[in-house]
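Following this message is one structure expressed as structure tokens.
Now for chain A:
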Amino acid sequence: GGDSEPVDAEGFTFGMILVGPQNDHGWSQAHYEAGQYVAELTGATMLVQDKVNPADLPEKTVDQVAADLIAEGAQLVFATSDDMRDGVLLAAEQNPDIPMIWSSGDSAWEDGKAFAELDNLGNVMGKMEFGKMIAGCAAGLTTQTGSIGYVGPLVNDETQRLVNSAFLGARYCWEEYRGETSPLEFTVTWIGFWFNIPGFTLDPTQVANEFLDSGADVLISGIDTTEALVEAGKRASEGEAVWAVPYDFEGACAEAPDICLGTPYFNWGPAYLEIVNSVVNDDFKAEWQWNGPDWDNITDNTKTAVGWLSGDGLSSGASSDLDDFISGLADGDINLFTGPLSYQDGSVYLEDGEEATEFQIWYTEQLLEGITGESAGE
Partner candidate 1 sequence: MGFELREIHKHFGSVRANNGVNLSVASGELHGLLGENGAGKSTLMKVLSGFHQKTSGEILVDGESIDLRSPADAIEHGIGMLHQDPLVFLPFTVLDNFLIGSPGPERLNRRAAARELATLADRFGFSFDPDTPTRRLTVGERQQLEILRLLWLGARVLILDEPTTGISAPQRLKLFATLKELAAEGMSVVFVSHKLEEVEEICERVTIIRAGTVVGERDLPCPAAELVELMFGGEVEIGERPVVGLGPPRLTVSDLTVRDRMLSVEGFNLEVAEGEVIGFAGLEGSGQRIVLDALSGLRSANGGTITVNGRDLTKVGYRGYLDGGVQFLPAGRLEEGLVAGLTLTEHFVLSSRSGAFLIDWEGALAETVEGIAEYSVKGTPDSTAESLSGGNQQRLLLAMLQDNLEVLLMEHPTRGLDIESAAWVWEQLLRRREDGTAIVFASADLDELLEYSDRILVFFAGGVLAEVDARTSSVDELGHLIGGKVTS
Partner candidate 2 sequence: MNFADLWKRSRIGIIAVALALVVGILLLLVAGANPFEALGVIIDGSLGSSIRIGDTLMVWAPLVLAAAGLLITFAAGLWNIGVEGQITFGAIAASLVAREVSGPTWLIVTLALLAGLFGGAFWALLAGLLRTYGKVNEIFGGLGLHFVATALAVYLVLGPWKRAGVASTSGTEPFPRESWLPTVGSTRLSWLAIVVAVASVFGVFYLLRGTRFGLRLKAVGKNMRSAFLLGIPTGPYMLAAFALGGGLAGLAGAIQATGFHHKLVPSISGGYGFLGILVAMLAGYAARWIAPIAFVFAMLAVGSTLLPLKLGLDSSVGGVLQGVLVLFTVLAQGWQSRRRNRADEAALGPPEPPVIPGEVG
């Protein structure tokens, strides 16, 4: 997607349901800014309800918030978290005339595992595995100790896919560009949710701290918020040689730019624009979109669905290797999802030479062999 011209949507209203605060410098803010982007281009009005999760907003479920938005005039609703599955399915069922998007979901994927026949519910997701491979590569190029810590959110297909991607990128660059032969240590610790909810999740600040204490010098964040970067920044200010890669949001490096290796980010704007266009033009179709980067320019925010923005912490040597890696990904020379790859429990993920299908990548059942950390398993 991402190539449609903005329509004039003056008077059109869409609603945006965010799981975290709209200013989280991460996942939720990326959606929020995409909404603003669309509103600016089309003249449509955006209604935002943020912090929609049972801990922050106990009085409302997602379907209720959707109903509120519709009552306030929303003609299209974006439910922007994996966590909103139950609520958005209910809302779509209850409001068959209102088009809805469940971002990061698979309910509209006919070949997917959880196809739900709902004409008004589409899905949008970015191919963040590329962003994460780049992030991993940057980490692999930078680590001095050969140990990388990944602050993971919760365990599911998507997060395992992204951890695996980061791991593959890191290992590739560690071995190929740096010529290291010792195995790279790559550890993930899950906090239990997309962001910290005191009492229910592990505290990401402490997780980050614990990683740095036990020898990891590059942290990759998989959660919606920036604790890993902030904590690494604090350590760096104390003279330690540590770095971090935040996630989700283009401006995520801002809290500790000096040690930020860069951000893999979602750029939901183009896809959302296209969806608004289709609703305004009355040709909305409940599709499952999984949009890749714009390889011509992965920072062209008018086009790309996922991007990578290098940070000040990346050394110039690493930077040129990373550019190499990115162009390898772009032209297909490098396909890290190629066998032989095994899951943690030793079972085969990809046979020797086998290239993963979309299905195999999307539905990642476990972490890969070589990663330390818990898989959903089963």
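To be clear about the criterion, a residue touches a chain if its C-beta (ideal position, glycine included) is under 8 Å from a C-beta of that chain, and two chains touch if they have at least 3 such contacts; residues count from 1.
Behind the choice of candidates: all candidates are chains of the complex that A comes from, given by their letters.
Here the structure is a predicted model, which is why all the values come from computation and not from measurement.
The contact partner of chain A in this complex, picked from the candidates 1 or 2, is 2. Within the complex, the chain A residues that touch candidate 2 are 47-51, 53-55, 57-61, 63-65, 67-69, 71-72, 83, 86, 94, 153-157, 190, 192-193, 197, 199-201, 365, 374, 376, 378.
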